[in-house]
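All protein chains of the complex are present and in place, except for one that has been dropped.
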Amino acid sequence: MDIATFFQQMANAMSLGSLYALIAIGYTMVYGILRLINFAHGDVFMLGAYFAFYAVTALAMPWGIAFIVAIGLTGLFGMGLERAAYRPLRDSPKISIMISAIGASFLIENVGVVLFGGRPKSFPSIPLFDTVIHFGSVSVLSVSLFIPVVTLIILAALLWIVNGTRTGLAMRAVSTDLDAARLMAIDVNKTISLTFGISSVLAGIGGIMRTMKYPQLNPLMGFMPGLKCFIAAVIGGIGNIQGAVLGGFLLGFIEIMIVAFLPELTGYRDAFAFVLLIAVLLAKPSGLLGKNQTVKV
Amino acid sequence: MIRTEGVSMRFGGLTAVSDLNMSIQKNEIVGLIGPNGAGKTTAFNTITGVYKPSDGRIIFKDKDITGLKPHKITERGIARTFQNIRLWSQMDVLENVLVACHLRMGVGVFASTLHLPSYQAKEKRSHDFAMTLLESVGLADQAHEAATSLPYGKQRRLEIVRALATQPSLLLLDEPAAGMNPQESIELMDFIGKIRDEYDLTILLIEHHMQVVMGVCSRMYVLDYGETIAHGTPDEIRHDPKVIEAYLGVD
Partner (left out) sequence: MKRNTILSIAASLVILTAVTLADATLGRFTIRILNLSAIYIILALSLNLLNGFTGLFSLGHAGFMAVGAYVSALLTMSPAQKEMNFFLEPIVPFLANVQLPFPIALIAAGTCAGIVAVVIGVPALRLRDDYLAIATLGFAEIIRVILTNTQNITNGAQGLKGITKYSTTWVVWSCAILAIVFMLALVRSSYGRTMKAVRDDEIAAEAMGVNIVKVKSTSFVISSFMAGVGGALLGHMITTIDPKMFTLILTFNILLIVVLGGNGSITGSVLGAIIVTVLMEALRFLDMPMNFLFFKTDGLPGLRMVIFSILLMIVVLYRQRGLMGNKEFSWDGAFSLLGRKRRSGKGGRP
């Protein structure tokens, strides 16, 4: 492989990795606070992309405004989802919450099929993101450069919210001990709702950025990325934001690099994440940056 | 019967139990006391294999059982109850005891499912044994009620019966009198003495009710912040200045 191809692949891996990281953060935040795999997170990601699509096409909004509207709607949707599907089950057995999450995921996907149609839609081109930039013999799509930058900005903002604000303090308190937090007069419902809001906003941004890179939308587009990003979050150490970013990048790199170096394995691409997941869970179940937890007897 | 040699249990930076040296003779009833958070339950958990001790060895019937899986340790003859009652909530009283009988039945999944004659005989024996045990604590009438619908005191007794059903030689009781009124506590003391004689048991118990511990134990160990600060007969413990200090605190 020549050096240009290598850089080409690096650029691909960077943008895929940061996309994964962005969605993985959403999983890790919700898991951190509720110990719940938000199975529908990938579908929220899909909705973000569709909201943006309809804002730009049907409502003919300029793309900047359309994106903001879409991201806002996705955040609200996430809060509504928590309200409807998870809050009533907060004290139920874990299996019930998990089943509700799977039900919600299927519901969103299939409502998507009914409302948006099963056939893929193409996002209209936005020149700012669509330009091909050449660095010597390496050429990348401009959006591939935006994605890592946006991810890093969001990461910085998020770490500030979680570690530097009162809201973040409440989030950490609820995540450590929900009942104790309630006794300390923290509005637990509001904090959880907000966490879902933030995580869905991130999914919305992720959905839009992914559509900029691969301008095809279909109602099932969230399923695989959703699973993979959950895996990224677990690999990094679920509940840990830096871990989710690390896991996302790691997964993105491994996927791109294996396909680049061992093209005969391309067909197995979707299986890499799962193999990696199982390896990590066996070697270090708490993930790369996670803390070990002992079950109390 | 059982000996712990320098057993320590650390969680990260926290040492829950340090250098525990206990030795219990056959048919003794020994108490393990100490203020909340002294490491008593952790000591139980290391003996029964829930945790693997960070240091030290546990010798039971002259064999090293350190680090064995909990079910293997139960098989060797150590059974326990739990501080925060852990009955199987979706099963009735009798079934709770029958599960514990399974260990000594020696039937696999196939014999069990096919209801082979050998299995049916064993199942009948377990059933009779379980009912005998339940009768001895006055729970036979409630054999088919949901285990968790029993009042608290009876749930504690059911836990003891369940532990007995594994046919142990050493029984570990974690706060058996918790939540009982004085009358029930006295009954419990008698009951503990009775099962020791009837089933040839050695008993180690954690208890906060001083009346119960002093009344039923021949010796006791006192833990504070994971350290063994005293051991001896109830009388010795009662007058030990270190124990008084640990319980009452000093300025």
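Read from first to last, the chains carry the letters A and B; within each, the first residue is number 1.
One rule holds for everything that comes next: a contact is a pair of C-beta atoms (placed from the backbone, for glycine too) under 8 Å apart; a residue touches a chain by one contact, two chains touch by 3 or more.
Only a predicted model underlies this, so the values are computations on that prediction, with no experimental measurement involved.
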Candidates B:4, B:18 or B:48 - the one touching the absent chain: B:48
Which of A:4, A:68 or A:114 contacts the chain that the document leaves out: A:114
Of B:43, B:93, B:134 or B:163, the residue in touch with the unshown chain: B:163
Selected residue (touches chain absent from view) among A:3, A:262 or A:275: A:275
Of B:7, B:30 or B:87, the one touching the omitted chain in the full complex: B:87
Subunit A residues that touch the omitted chain in the full complex: 36-37, 85, 88-89, 92, 94-96, 98-100, 102-104, 106-107, 109-114, 118, 219, 223, 227, 230-231, 234, 267-268, 270-271, 273-275, 277-278, 281-282, 285, 295, 297
Where the unshown chain meets subunit B, residue by residue: 48, 50, 69-71, 74-75, 79-80, 82, 86-91, 95, 98-103, 105, 107-109, 112-115, 119, 122-123, 126, 162-163, 165-166
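The rule we apply is simple: only the chains that are shown with their structure count from here on.
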Chain centre separation in whole Å, for subunit B relative to subunit A (CA means): 48
